[in-house]
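Have a look at the structure below, then the notes.
Yeah, one chain of the complex is gone here, protein chain that is, but the others are all in their spots.
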Amino acid sequence: MTLAPKKRGDLPLTPLSCPTEGSMGNTGSWRTFRPEVNYSKCTKCTLCWVFCPDAAITRQQDDSPKIDYDYCKGCGICANECPVKAIVMVREEE
Amino acid sequence: MVTMKELPKEEYLLKGHAACAGCGAAVSLRLLFKALGNRVFLIVPACCTTVIQGPYPYTAFGVPLQNILFESTAAAASGVVAALQQRKVKDVTVVGWAGDGGTADIGIQALSGAAERKTNFIYICYDNEAYGNTGMQRSGLTPYGAWTTTTPSGKKERKKDMPMIMAAHKIPYVATACASFPLDFVNKVRKARDIQGTKYIHLLAACPTGWRYDTSKTIEMGRLAVQTGLFVLYEVENGKFKFNPPSDRLIDKSKRKPVREYFAAQGRFRSLTEEDIVTIEKWSDEDWDHYRKLASECL
Partner (left out) sequence: MVQRVVDTANHLAGYAAKAAGVKVVAAYPITPQTTIVEKIADFVESGEMDAEYIRVESEHSAMVACIGAAAAGVRTFTATSSHGLALMHEALHWASGSRLPIVMAVVNRAMGAPWSIWPDMSDSLSQRDTGWIQFYCAGNQEVFDTILQAYKLCEDERVFLPAMVCLEGFILSHTYAPAEIPDQAKVDAFLPAYKSGWVLDVNKPYSHANLVSPEWYMEFRYLIQEAMENAKRLIPQIDKEYAERFGHAYGGLIEKYRCDDADLVLLAMGTIGSDAKLAVDKLRKEGLKVGSARVRVYRPFPVEEIVKLAASSRMLVTLDRHISFGMEGFLGSEVKASLYGQQDRPLFSGFIAGLGGRDVTAETIEKVAKRSLKMLDAGRVEKETEWVDLRE
């Protein structure tokens, strides 16, 4: 995790930014719909993992997907591309 | 040909970045790093990827990334490559990663110069067919008839043929690709990495924000572009043209989906007239004729 500067003395001589998960904050809050995986339908083809623009899907040991809801933007690509429709998009509660 | 499961699990585009939901460029970036790992210097001009990084002191990128001026991705790459050569650093791949504006319009001079000088790097244009970073104004790669904020009644000019322009520079490798065909793209990047000289890859990057379709359809949209023949997957390696699957099976026009399916799926083509569609189809047929000739000369 990056240490954000608190005072001028913390600054590098020119802006050098460190690799950080959540560089844009909690992007999961952007969602209107969330993807939900039906693991009994899932064939572990890994397509959802390949196509997630946000790297919010991790490919687990058994190749099934794990979705990080802190960062998932709810774009729906995973649901759209799943060949067996094991992922459905569910509206977020208010 | 690599398989999905052989793609490495490490991510060098970190989650929580600033790309729009459903961003085609973001999928492409993840695949770029699946292809190359992290021994990459990425050079990024002003474009969507500038913003995708997020703000200082954070970045979503796990590789060294040099942000640079809009028109000079390839010039910066020339400098970086020369320095690495002098320092005898051999195992780092220099990649210029630019949008269509920074490639075909304001950036074309630097790119042409670097190619002519045989700069040893991979240049990838992720083409979302407009100036995405500044809010979807038209670029030289915006297709005919498309709405953008500066062509509200549809662009009146044709899309520049950037891959063919680069092939005319006689560089050792030119390819078109799309994240919708992920393994094809990964293989092309790896092939490019192992070739000396300037390599150019033109990526179609579907953009829900600019093309006006539901965010879930980004991969579908790239696939449809190829299936209708409007985007052709090919390589030109040392001057030899080769179709890649599935475009190799679409030389027969009857195997292609009708182009109007592509236009109907995107709000930016709302103002296309019947006449426009006929014109676009004719141009597509002409392009296919041209490619077919090139392919047959190379058998």
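By written order: A and B. Residues from 1 in each chain.
As a working rule, a residue touches a chain if its C-beta (ideal position, glycine included) is under 8 Å from a C-beta of that chain, and two chains touch if they have at least 3 such contacts.
No experiment lies behind these values; they were computed from the predicted model shown.
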Task: Full-complex contact with the absent chain, from B:G113, B:P172, B:G197 or B:P246 - done: B:G113
Task: Hidden partner chain, touching residue among B:L7, B:C23, B:C48 or B:A77 - done: B:A77
Task: Where the missing chain touches subunit A, by residue - done: 5, 8, 11-19
- [ ] In the full complex, which bits of subunit B touch the chain not displayed? Write them out.
- [x] 38-41, 43, 50-51, 53-56, 59, 61-69, 71-72, 74-80, 82-87, 92, 109-110, 112-113, 116-117
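Going forward, only the chains that are shown with their structure count from here on.
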Task: Complex contact set, residues of subunit B against subunit A - done: 4-5, 7, 9, 11, 13-19, 21-24, 26-27, 30-31, 53-62, 179, 182, 208, 214-220
Open item on the list: Applying the document's contact rule, which stretches of subunit A touch subunit B when the two form their complex?
Closed with: 2-5, 15, 17-27, 30, 45-47, 50-56, 58-59, 63, 68, 70-71, 73-77, 79-81, 89
